[in-house]
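Shown next, in structure tokens, is the structure this report addresses.
The complex appears here minus one protein chain, its other protein chains still in place.
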Amino acid sequence: MSVDLHDRLLSVIGALVRWLVYAMLLLPAIIVVATSLTPGTTLTFPPPGISLRWYIAAWESSLFMNALGLSLKLAALATVCSLVIGLAATFALDRHAFRGRDLIQSFLLSPLLIPTVVLGLGLIQFFVWIGLNQTFAGLLLGHIVITLPYVVRTLTASMVLFDRNLEQAAMSLRATPTTVIRTITIPLLLPGIISAMVFAFVTSFGNVTLSIFLSYEDKITLPVHVLTYVEQNYDPLVAAVSSIVIFVTVLTIFLADRLSGSKPVI
Amino acid sequence: MSQTADPRYDRINFIILIAPAMLLLVVFLVLPMASVFRASFYPGTTAIGSSGFSLNQYYKFFADSFYLSVLMETVVYAIITSVGCLLLGFPVGYSLARLPPAKRRVRMILIIVPLTLSLVVVVFGWLVLLGRQGLANNILIGLGLTNTPKQLLFNRSAVLVVLVQQFLPFMILSVMNVVLQIDPVLEQASTSLRARRLKTFAKIVIPLAAPGIISGFTLIFVMTASAFVTPRLIGGPRTHMIGGLVYDEVLITFNWPFGAAMSFILLAVGLGILATVSALIVRPLARGLHVR
Partner (left out) sequence: MQAQNVVVSFKNIQKTYGGVKAVAAISLDIRKGELVCLLGPSGCGKTTTLRMLAGFIDPTGGDISIEGQDVTKLPAYRRDIGIVFQNYALFPHMTVAKNVEYGLVNIGMRKAERRERIQDILRRVELQHLSDRYPRALSGGQQQRVALARALALQPKVLLLDEPFSNLDAQLRVRLREDLHGLIKSLNMTTLFVTHDQEEALTLADRIVVMNQGLVEQIGSPEEVYDAPASRFVAQFIGTCALLEGNIDGSGLFTSNGGLRLPTKANPGPATVVVRPEFVRRADELATLQAHHARVEASDYHGHVSRLQLSIGYDQLLMDARFPVGMKPQRGDTIKIAIDPGGVRVVPNQV
């Protein structure tokens, strides 16, 4: 009897915590989107009505739209670069057992554990020395460094699940190593590759803590713009811009989920 | 691919594949960090074109009670946030891991969207939520708890709430990934041996989940300790954390040597505390908690 009561209490607490957490996690984004739809000029929740006037205002703001373009371009480039670099490295680590492999793996994941303020300071100082300060290349390199660990982690996880017998089976069926990679390895790792790309893309797209050190003049990313704008004043315009950031993020994740979900592998 | 390949060819292959990543991180992570370390020993207030070696910057930090109190406060924030994330994140991560895969996929999106959403957007959401005309005040007024809107922002609790929310997904995913590796049969076995749920958690689940808990804790501790956007916007001008001070030195006063010194003090103190915490917690955690 008392055991039952005990366990039931525990499961009630567990359910409460879960709902609190889900609510807490989603609330900020929901509030931003809701307030961006206000027809008024102040941020109130719930909004007094629904209008798209602030989205139109955002669309007409060349400042925000240029920043959005820059952020998308930067995220796309950073994703491609860190995918290529990360895929090669993860593949090499997966296929070669040797002492010190774990060390290299941790090294590749280490940018996750370096505070971005510190990395930011390091990068601008270093870029000043080598002449990359205030260049798009510098901004891009910084983003590749911080997206790489996400790529490596996601790909490592999907490679662990990969059945190496499949490649051997393919080879016994007269497939040359390049054919094996093209027809077996890559297609089967595709869900992992897609989720690695999504993580890299949204990480780069939303980053503010490193971008704030590397942005300059006309190369200021959207999140940095939002940050500096919010520091001065906040109005429904910035809510609309923030909502655009939310839409891009959610859309990317949703699309990727569909893409990799249409063919659940194994 | 096949082990039939010539081992020399194999090694060359390996080096070609791993080289870009290694090169990238050595040049754009290790060298910059080394340059920060070097800069922290410059005597003056500028890093570019400086030379010489002195402990001035460190002396300046430790001689000033303001900086020391900010350091203390930063550490306290980091500890409270990590513990808060653990307490809230563990039940969620655990339950996610025990859901059927199809359901888990859907819930995972609820965790991943906030994780990957830009920090500024999240912080902005909280500003609106906790603002004078925000949802929180409307609820308070509606419940009759207050007549006039309260100032809910610009205090420590607000900063802590936002920090916890912002880093929770890391803990949830970390716990989930490790619980997925724990065979549910172990828990059933424990239950069949007359252990209560709580005891099963304490003796079976938590010890086996310890690696995930530790890695989540470490990551959150480091990220909180160096946070600067959240304390700045949510905490207002009177809330200070080391990350914010470094940011000011780098981008506002341009005193890079002092910013560098603070960075390394932050790293050293952070690592020291993490080492202590894991020495104090990891072993008992892995052995199982004491529950009657």
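Note that the chains are named A and B in the order they appear, and that numbering of residues resets to 1 at the start of each chain.
The rule we apply is simple: contacts are C-beta pairs under 8 Å (C-beta built on N, C-alpha and C of every residue); 3 or more make two chains touch, one makes a residue touch a chain.
Quick caveat, the model's predicted, so the values are computed rather than measured.
**Student:** Check the options A:Ser11, A:Ser106 or A:Thr176 and report the residue that touches the missing chain.
**Tutor:** Of the listed residues, the one touching the omitted chain is A:Thr176.
**Student:** I need the residue numbers on chain A that touch the omitted chain, in ascending order.
**Tutor:** These residues of chain A touch the chain that is not shown: 163, 165-166, 168-177, 179, 183-184, 187-188, 263, 265-266.
Keep this in mind: only the chains that are shown with their structure count from here on.
**Student:** For chain A versus chain B, what separation do you get between their C-alpha means, in angstrom?
**Tutor:** Chain A and chain B have C-alpha centres separated by 16 Å.
**Student:** Considering the complex alone, what residue numbers of chain A touch chain B?
**Tutor:** Within the complex, chain A touches chain B at residues 3, 6-7, 10-11, 13-14, 17-18, 20-22, 24-32, 35, 42-46, 84-86, 88-89, 91-93, 95-96, 104, 107-108, 110-126, 128-129, 141-142, 144-145, 148, 152, 167-168, 171, 177, 180-181, 199, 202-203, 205-209, 212-213, 222-224, 226-227, 230-231, 234, 238-239, 242, 245-246, 249-250, 253-254, 257, 261.
**Student:** Can you list the residues on chain B that touch chain A in the complex?
**Tutor:** Counting only chain B, the residues touching chain A are 1-2, 10, 13-14, 16-18, 20-22, 24-25, 28-29, 31-33, 35-36, 39, 47-48, 88-89, 91-92, 95, 105, 109-114, 116-129, 131, 133-135, 138, 165, 168-169, 172, 196-198, 218-219, 222-223, 225-226, 228-229, 232-233, 243, 246-247, 250-251, 256, 259-260, 263, 266-267.
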